[in-house]
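Working notes, structure below.
For this depiction, one protein chain was excluded, whereas all remaining protein chains were kept in their positions.
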C-alpha cells in the first residue's frame, strides 16, 4: 500500500476507499505519513506489551539477550504461567478473588458516592458548593503515601486489619470520581435542567430518570477507571494485611514472585504480571468504546 | 451554574455568618438538606480516610518516633527545619522536572497521535485500541517491564538504537537520564488514557475543521491552535489535571526502577515520603508527614492555578 501511494504524489487525488462506506477526505501523502507515524508509535508503545506477554513464554535465561529474543527463543511454553499460578507461597487464585472484590466494591462505591455528591454540587441550590468542591479537589491532591500511616493505625484500632473490607474501606469515596461526574453534569444543557425543575420533577426523579441515564457513558467510564484503580492497588494491601495471607491481592501476590536472595526469575515474573493484566487488558480493549463515549459525553452535548 | 450566582451565594453566606439576623433568601431548607444528604457519603468517606488522617499527619509532623515507630516524643518544628536543606531542595527540583516531563510529553504525545487517529482512515480503531493497552498496567507492572526494556544486558531499546547508529545512554544509571527514564515509564502508562480522552474530544470537532488544520500547510497550524485546540480544551484540561496528579503521586515507578538512585537523583517528593516512612526500617513518620504536607501544598497551589486560571480559558459548550 505504501508503494502504491508513493508513486502517485499529486495532492488532490483522493485515496480509493477500502470499504465502500468509508468516506475518505484525506489526501494520500498525508495518509502515508499518518500510517508511518502511527506504526512507529505502535512499535514504541507496544513492544513492552509484547515483551510482557511473550517473555512469560520463554525459558528462563533466554529472556536476557541482545538482539531481543522474544521472537527467537528455542521454544515457547506455558511453564512459567503454570508455575506462577501453582506456586503456594502466595496462591494466586484467592488473591484473584480478593482483587476482584476490591475492584468491584470500589467501583460500585465510587459510582454511588461520586454521582450523588456531583449532583448536589451541580444541580442543588445550596451554599458553599464551590468550597465543598474545592475540598473534594484537595483530597485528590493528598498523596496516598502521606496518610497511609494514620489510616493503617486507624484500621488497626478498629480491629479490622484481617478483614477483607479493610482493603477497600479507605477508598469508597474519591475526589476524582466527583470531579469526573461534575464535569459530566456540567455539560448538561442548563435549559433542560431549569425546565425539568420548574416542571416540578423532584430532584430524585430528575436524577434517576433524566440525569443518570443520559450520562451513562460517563458512569461506565468512571466504572472502568475505578475498577482499574482498585485492581492495580499495591501498597495498601501490602501494609494492611498484617497477619494473614488470605488478604493478598493479585498485585501483592505476583510481586512475591520476585524472590529474595537467589536472583529474580524474570520470565516467571513476566508470566505473573501477564496474569494480573488479563482482566485489565480485556477491560481496556472492550471497555474502550464506553470510555470514549463517556468522555465524549463530556465534550459533546 | 454561573460564577456570578456562585459569588453572590458565597457573599450571601459570608454576610450571613457575619451578621446572624439577616436571612438567607436564596436557599430553601429542603434543597440544602438534600444537598447535604447527597454529599454525606462522599464527604464521610473522604473525611475519615483522607482529611482526618491528614490532620493526624499534621500532628505526626511535630513528633519524633522511637525505634519502634511510635510517635512518642515531641520534636517541635525539627521536622520542618529539615525541609530547608539543599537535599530537600533537590527533591523538589526532581519532582518539578519529573512532573513537567510527564505532563508535557504525556499530553503532547497523545495529542500528536489523536489528531491523525481522528481521520476516517481504515484501521484507525485498531491503532487506537492498541495504543491504549499500556493503560491496563499498574505502576509496578509497568516498571518491571520497562526495567527489562532498558536492562543494560538485554535492552531491546539500546539494540534498536544501535542498529540505527545511536549509542544509547545509560538509562537508569546516569544522573539526568534516570529521572527522564522513570518519567517515561509514567508517560507510557498515562498516554493510553490521555489518548482516549483527547480522542473523545476530537470526535466532537467538525471534520472539515480538522481537515483544514491537517492539510493546509500555511494556515493548518494556525487553524489547529486557534480553532481545534480551543474546541477540545475541556478534554485537554481534563488530561492535564489527571496527568499532573498521577505524576505528583508516582511512587511505584521510582521505587521499582531506581529506588531513588543514582545517589538520590530520582528522589521525588512522594518517594522521599515513602522512603522516610517505610524503607530501610526508617519509620521517620514525622519527617514523612512534614513532607506530605509540602506535597499537599504543592497540590493545592497547582489546583488553584489549574482551576482558577486555566479552566477559565476552557470552553465548555
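By letter and in written order, the chains are A and B; residue numbering begins at 1 in each of them.
By definition in this document, a contact is a pair of C-beta atoms (placed from the backbone, for glycine too) under 8 Å apart; a residue touches a chain by one contact, two chains touch by 3 or more.
Here is the rule we go by: contacts and distances are computed from a predicted model.
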| item | value |
| --- | --- |
| Name of the absent chain as recorded in UniProt (options "Carbohydrate ABC transporter substrate-binding protein (CUT1 family)", "SGNH/GDSL hydrolase family protein", "Multicomponent Na+:H+ antiporter subunit B" or "Spermidine/putrescine transport system permease protein PotB") | "Carbohydrate ABC transporter substrate-binding protein (CUT1 family)" |
| Which of A:131, A:189 or A:213 contacts the chain that the document leaves out | A:131 |
| Which residue of B:35, B:64, B:116 or B:201 touches the chain not shown here | B:64 |
| Contact set of chain A toward the excluded chain (per top definition) | 59-62, 64-66, 69, 87-90, 128, 130-132, 134-135, 138, 149-150, 152-153, 156, 161, 238-239, 242-245, 252, 255-266, 268 |
| Absent-chain interface as seen on chain B, which is shown | 3, 6-7, 10-11, 13-14, 51-52, 54-56, 58-60, 64-73, 147, 151-154, 170, 172-175, 258-259, 261-265, 278-283, 304, 308, 312 |
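Rule of thumb we're sticking to: only the chains that are shown with their structure count from here on.
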| item | value |
| --- | --- |
| Chain centre separation in whole Å, for chain B relative to chain A (CA means) | 15 |
| Chain B residues touching chain A - in the complex, by the definition given at the top | 1, 6, 9-10, 12-13, 24, 26-28, 31-32, 34-36, 38-39, 41-46, 48-54, 56-57, 60, 112-113, 116-117, 119-123, 127-142, 144-146, 148-149, 151, 153-156, 158-159, 188, 191-192, 196-197, 199-201, 203-204, 207, 211, 214-215, 232, 234-235, 238, 241-242, 245, 248-249, 251-252, 269-270, 273-274, 277-278, 285, 288-289, 291-293, 295-296, 298-300, 302-303, 307, 316-317 |
| Of chain A, residues touching chain B in the complex | 18-19, 22-27, 30-31, 34-35, 37-38, 41-42, 45-49, 51-52, 55, 63-69, 109, 112-114, 116-117, 119-122, 124-132, 134-151, 153-154, 169-176, 178-179, 183, 186-187, 203, 228, 231-235, 239, 251, 255, 266, 269-270, 273, 276-277, 280-281, 283-285, 288, 291-296, 298-301 |
